[in-house]
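For reference, the structure discussed in these notes is given below.
Taken from a larger complex, these chains appear in their original positions, while the remainder are omitted.
Note that the chains take the letters A and B in the order they are written out, and that residue 1 is the start of every chain.
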Amino acid sequence: MHQRPSGHVSLLTDFGAADPYVGVVKGALLQAHPKAVDVDLGHAVPPQDIAGAFWWRAAIGWFPPGTVHVGIVDPGVGTARGWVAVAAHECYWLAPDNGLVTHVLASAPSADVRSLDIEHLGVRPASRTFHGRDVLAKVAAWLAAGRYGFSALGPRLATPVLLPPLLAGPRRVVHVDHYGNLVTNVPAAALAGCAAVAVGGRRAVVVGTYGEAPAGSLVALVGSTELVEVAVVGGSAAGLLGAGAGAAVELLPA
Amino acid sequence: MHQRPSGHVSLLTDFGAADPYVGVVKGALLQAHPKAVDVDLGHAVPPQDIAGAFWWRAAIGWFPPGTVHVGIVDPGVGTARGWVAVAAHECYWLAPDNGLVTHVLASAPSADVRSLDIEHLGVRPASRTFHGRDVLAKVAAWLAAGRYGFSALGPRLATPVLLPPLLAGPRRVVHVDHYGNLVTNVPAAALAGCAAVAVGGRRAVVVGTYGEAPAGSLVALVGSTELVEVAVVGGSAAGLLGAGAGAAVELLPA
């Protein structure tokens, strides 16, 4: 039994702000479900970068149950690439089948994963270059409106495309945020018994929150999605260290 | 008989994101119609650039019938410039009378075009510099709420200010999008029988969609609003060619 849709639809894209693309997806969504409530999860994923899957981690557990999350980062638009629909974390997640759902699935072993059967759903794309508008907006609207139940979207998909797990591989920076904080793939639990974290040859002392150390201090702390991040109090760690995604991270024992 | 308003109001402005201007227009809209549903069509039109009229082409046909589209690019704010209201494409379009409605009218020969009579409507602007907030937000709210029918907004306007038609004049780039795609004024139909398109001395081979050619290829294809665009697969055509709006475009026969 799946969660009852709440009518909320979140949008995660790599569309940026320079064009009407996001607005037109919302128009198409509202055309198919005039009472849908859209929420921008964000549109600053770097162009065609599936690593934007990282953003969806932050949404897990923080939206109304029954929210439909739509992800549009789609370098394969118009080709034979498939579609994936996931029911997990009491919400729905729709995207091209290219790895965007990776981190949503990582923490949802019993997720229901489907392949969108857009032909059966009666979706005929008006273009070959804008399937966020032509396909996903419609399907999200129908799901949010209760016109189709999740199980009606298509057959089960045993092997969705997946990126490497976020927590696997070397400890490293995986995202630089707006403040210049370096978000790592180190889970909060790994910080137990550590006094500091090293990035780019610099030592960041472990604190509970930014304001616990004087301005300018390089600190390490547990961020809002249970990952360790490295920050400069009142400043930018990315700026100070010249480090970005991929930089090695080391845990230093107490 | 005009379309029944749907309650949706889209906003297209040159306000950018550095100020509270967009938010305040939405506040004024909701103040006059608390149940209005606003949609950002976009706010990155270059400051005071009426060429932002181009963005409205992308909205035609992709919003709920009865949507009120509001355009605020208004270098003449506070002067004697007029206002235009258009009923076309099952939607409404409100703007200063400076050319913003050009492309909406281009494909709507039977549009109903009015001049807003703001005095008669009882609108008294609180400023001479922010009529998006003081005038358009209110009128859009009243139209969306059904407080005034379209015909009550003002008298017919025989000669709204118009820009040169998009499809007229030399074949050229008219917009560079977020991905660096070069959107041209060449309609899709003109591509029939062409094998390639030339921009900046480079040959872009015609494809059906981006993913049909290897990464790095320079391609030409029909974009989502039926205009030809030139792109680099997985990259930026604007970056590769150093070309922008105004660059000449040539069709190369097969």
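Keep this in mind: contacts are C-beta pairs under 8 Å (C-beta built on N, C-alpha and C of every residue); 3 or more make two chains touch, one makes a residue touch a chain.
Predicted, not measured: the structure shown is a model, and the values here were computed from it.
Whole-complex tally (this structure file, single sequence, 2 chains shown): 3 copies.
Criterion: only the chains that are shown with their structure count from here on.
Centre-to-centre spacing of subunit A and subunit B amounts to 30 Å, using the average Cα coordinate of each chain. Per the touch definition, subunit A reaches subunit B in the complex via residues 15-24, 26-28, 30-31, 34, 38, 47-48, 75-79, 81, 126-130, 133-134. On the subunit B side of its complex with subunit A, the touching residues are 6-8, 10, 12, 17, 37, 39-44, 55, 58-59, 62-64, 67, 175, 177-179, 208-212, 221-224, 234, 236.
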